[in-house]
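First the structure, which I've put down as structure tokens, then a few questions once you've had a look.
Coming up: subunit A.
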Amino acid sequence: MNVATLIFWPLVAITLVGAAGAAFARNLVYAALSLGASLAGIAGLYFFLQAEYIAVIQMIVYVGGILILILFGVMFSRDIQGTSSQSSWSAKLLGGLASLAALVSLGKLSWTISQKEGLGLLATRSPTSSWVGQISSSSTTHLGDLLMGPFLVPFLVIAVLLTVVLIAALGLVRKDAP
Partner candidate 1 sequence: MIDATILSVFLILPLVGAILAWILPERPNAQKTISVSVSIGLLAASILLLIQSVLAQKAGFLLRERIPLLSDWGIAWHVGVDGLSIAMLFLSALVQFAASVVAAPKERVRAYHSLVQLLFVGVNGTFLALDMVFFYTFWEIMLIPMFFLIAIWGGDDRKRAAVKFFLYTMAGSMGMLLVILVLHYKIPAEGVTVGVRTAEVQEQMTVERDGTAQIYDLAILSPDAGGKLAPVQASEIVKGSKSSLSVKILPNFDLLHWKLLAPYWANLRVWGFALAPLALGLLFIAFAVKVPVFPLHLWLPHAHVQAPTAISVVLAGILLKLGVYGLIRVAWPIFPVAALDGATMFAWIGVISIVWGAMAALGQSDFKRLVAYSSISHMGFCVLGLASATSQGISGAAYQCVSHGLSASLLFLLVGCLYDRAHHRRVDGFGGLAQIMPTFSAFFLFAAMVGVGLPGLAGFVGELSSLLGAWSNAATRVAGWVAASGVVLSAAYLLWTVKRVLYGPLRHSEQRAFSDLTITEWAALSPLAVLSILFGVWPGILQSALGPVSASLASHMAWVAGLVRGS
Partner candidate 2 sequence: MNPILSALIGLFLPLAVSVFGTFTWRKWGKALDLLSVGALLVGAIATCLGAIELGQSGASVSTSVPWLWFEGTGIVFSLGIHLDALGAMMLFVVQALGFLVLVFSRWYLHDDRFYGKFFASFSFFVFAMSGVVVAPGLLQAFICWELVGLGSYFLIGYWHDKPEASQDPEYQANKPFYATGLIESKLSPSSAQFKAFLVNRIGDFGFLSGLALCAWVVSTWSGFHGGDPLSWSTLFGAVAAGAFGKVTFLGFSGAALLTLAGLLVFLGAMGKSAQFPLHVWLPDAMQGPTTASAIIHAATMVAAGVFLTARIYPMLTPEALVAIQWVGAITAFVAVTIACVQWDFKAVLAYSTISQLGYMMLGLGSGAEAGGYGAGVSHLFTHAIFKCMLFLGAAAVIHALHGIQDLNRMGGLAKKMPLTALATGIGTLAILGVPGFSAFWSKDAILAAASAKVSIASVNGDCTFGALIPWILGLGTAGLTAFYMSRQWLLAFWGKGRDAHAVDHAHDPDKPSVIVLLVLALFSIQAVWTGSLNPASEHSWLSGLLATPLGGLHATAVGLPEELSRVIHIQTMVATLVLLVFGVGAAWFLYAFLPSQGERTAQWLRRDPPTNLVWQWLANLWFIDKAYDWLFVEGLGRRGGKAVAQADLSKCFSLDRTIDEAAGLTGWAGRFANFFQSGRSGAYAGWTLLAVFGALAIVLLYK
């Protein structure tokens, strides 16, 4: 049990509990806030995976942007408390079944794959405690090279898409929109 492990497991717990809150909390504001916690936890996990840039982006875009948007959206609801808009038992049953199926199937898949880790299916190189916490600048530089190199066209497309989406969103919320 080293320092990395000590940080790692609480992060996992935060992520999981936050997600559970997002899924189960009756009050939408609580749900949104716990979602934020979960997203932040994931950002922390990205550090463990040496994806510092993604971690930062996760914090900025998700926690800083999308979460705020969601909180705005919550305000449109009449029943933020969730007292009257309780979902029916059939919906809960269906949701439970579907999520159980997802959990079982994905869990089984993940289990199988992680067991095969040593069988050459994936590289055996693993993040060791020696580099946990160290920021590798090369990773970000490399990412920049990729985005401006082989992934230039998708990058541009995404940029265009974002522009279009913003304009479309504006169009949708215009006063005289249908």
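Details
Note that a contact is a pair of C-beta atoms (placed from the backbone, for glycine too) under 8 Å apart; a residue touches a chain by one contact, two chains touch by 3 or more; residues count from 1.
A quick word on the picks: all candidates are chains of the complex that A comes from, given by their letters.
From a predicted model like this one, the values you see are computed outputs, not experimental measurements.
Screening 1 or 2 for touch with subunit A: in this complex the touching candidate is 2.
Residues 87, 91, 94-95, 97-98, 101-102, 104-106, 108-109, 112 of subunit A are the ones that touch candidate 2 when the two sit in their complex.
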